[in-house]
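I have placed the structure first, in the form of structure tokens, so that the comments after it can refer back to it.
Shown here: the complex without one of its protein chains, the others still in place.
The letters A and B name the chains in turn, as written, and every chain counts its residues from 1.
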Amino acid sequence: MWKWFHQLASPPHFYRIAPAFSTWLLLPGLALIAYGVYSGLFLAPMDYQQGDAFRIIYIHVPSAYLSLMAYMIVAVAGGIGLIWRMKLAHAVAASAAPLGAWFTFLALATGSIWGRPMWGTWWEWADPRMMSELILLFFYFGYMALRAAIDDTAKADKASALLALVGVVNVIIVHYSVEWWSSLHQGQTIMAEGGPAMDPGMLYPLLANIFGFTLLFGSLLLRRTRTEVLFRERRTRWVKEMILAPEGQS
Amino acid sequence: MVTGPGALTARLSAEGLTLFRGDRCLFRNVSFAVRSGELLILEGSNGSGKTSLMKALVGMLDLENGVVSWNGKPVSEQRQVFHGALVWTAHRVGLKADLTPVENLRYEAALRPQGDDGLDKVFERLEISRLKPLPLRSLSAGQQRRVALARMLLADVPLWLMDEPFTNLDREGRALVMDLVKEHLDEGGMCVMAAHQDVEIDAPVTKVVLR
Partner (left out) sequence: MTDQGPQMPGLLVGLVAVARRDLLLAWKRPGDVLNPLFFFAMVCTLFPLAVGPSAEQLTFSGPGVLWVAALLAMLISLNSLFISDFDDGSLEQLLVSPQPLPLVGLGKTAAHWLTSGLPLVLVSPIVAITYRMPGDVVLVLMLTLTLGTISLSLLGSIGAALTVGLHRGTALLSLLILPLSMPVLIIGANTVSLAAGNETYSAGIWALSAYAVGTLSLAPYATAAALRISNE
């Protein structure tokens, strides 16, 4: 088991096995998303309150969930890289951050589109979940800006890992304080409090999309990390040998 | 002024030190040992990694490989003790320009074990007594460096780490530095010095050359 872990931590090994894993994740992921989107858009019954507008949750909910999960990955991978000095962990963190930021943006955009018919406006400040999501986007920006500002890769890895770990604690606190603030100012939320009390016809496509998007995220993360690894290791011998190897070798 | 029984048998050793900065390897497999009464000179041209080696010794930079040991135990297991046994004169003076030498050194006194010599005596030794009430900013670079040397004299520690200590000093200043080092070695202390000039001293000297 440790041998596998140690092997995994080796950049050339990861570089070799990543595409296969990425495809294994991608295909089921796309299939699930296809099912989820189709049945969500066409087959699921209409919501009695929101009409057809609610259908955007099939994109909104997975995006929001992934935006949070990606931040956790950034923090955990950064922590692993910081404590166990694993270079690959830092590469994963660096790759996960832009993906997470995009999903956050997607969650905000779909939330805004959803909110337009509900709130009557493109942005309702008082919605706590949207506010938390917006602040999460700022956390991502800070992380990526710090990385970009430090030239030395190893130093940038460590500094941003520390920032992400500090941020993880704060993300939780932000969530609760925004909820409290929203309760003071009596805003409308776009998501009803009851979750699983949904009609199965609505729920299954949603679950399918959540899983599907997660697999898609995993697949994208692997591909991105692979490129990141190649860039970081560009001056090492194994990369040079691989590039110079004759045709026919992967 | 190095007191205490531990001082006479102190030993700093390094084995297999390798350091990378980004992708560049600064030095590989450097090993040496310094004992009480000995001087170690790190030689090398500018940019050869002398300062980085010193920083790695004190723990400011992470080594790719290798172990630094103080009195037989790895430094990583006894950071505080090791730091309490050394004083470092770096490139930058490390003092506040707005404060006078006295104010600066009074603050420094709280950071590490202090010897018996008072500020006045140390200032006399360094020939900067008349500069005591002036803010550091109004002193010349050479005078500021002498104040930085006071940090070493005031502290009661066996290991002196000096990174290019002759910077900005005139010939008298350089002779003074060597006198101070000699006195320190005679009392049982040890010194690691990075220099790109020739250093002459009447004491056991080891040289490590970085290319």
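The rule is short, and it goes like this: contacts are C-beta pairs under 8 Å (C-beta built on N, C-alpha and C of every residue); 3 or more make two chains touch, one makes a residue touch a chain.
Every value quoted in this text rests on a predicted model; they were computed, and no experiment measured them.
Asks: Of the chains that are displayed, which are in contact with the missing one across the whole complex?
Replies: For the complete complex, the undisplayed chain touches A, B.
Asks: Among B:53, B:68 or B:93, single out the residue that touches the unshown chain.
Replies: Touching the chain that is not displayed is residue B:93.
Asks: Please pick, from B:50, B:83 or B:146, the residue that touches the omitted chain in the full complex.
Replies: Only one of B:50, B:83 or B:146 touches the chain omitted from view, namely B:83.
Asks: Considering the complete complex, identify which of A:121, A:170 or A:236 is in touch with the unshown chain.
Replies: A:170
Asks: May I ask you to list the residues on chain B that touch the chain which is not drawn?
Replies: Spelled out for chain B, the touching residues are 3-7, 58-62, 71, 80-81, 83-84, 86, 88, 90-99, 103, 107-115, 156-157.
Asks: When the complex is taken as a whole, what residues of chain A touch the one chain not shown?
Replies: 135, 138-139, 141-142, 145-146, 149-150, 152, 154-155, 158-159, 162-163, 165-167, 169-170, 173-174, 176-178, 180-181, 184
By definition in this document, only the chains that are shown with their structure count from here on.
Asks: Express in whole angstrom the distance between the two chain centres, defined as the mean CA positions of chain A and chain B.
Replies: So the centre of chain A lies 49 Å away from the centre of chain B.
Asks: Note which residues of chain B are touching chain A in the complex, please.
Replies: Per the touch definition, chain B meets chain A at residues 21-23.
Asks: Going by the contact rule set out above, which residues of chain A touch chain B in the complex?
Replies: Touching chain B from chain A are residues 152-154, 235.
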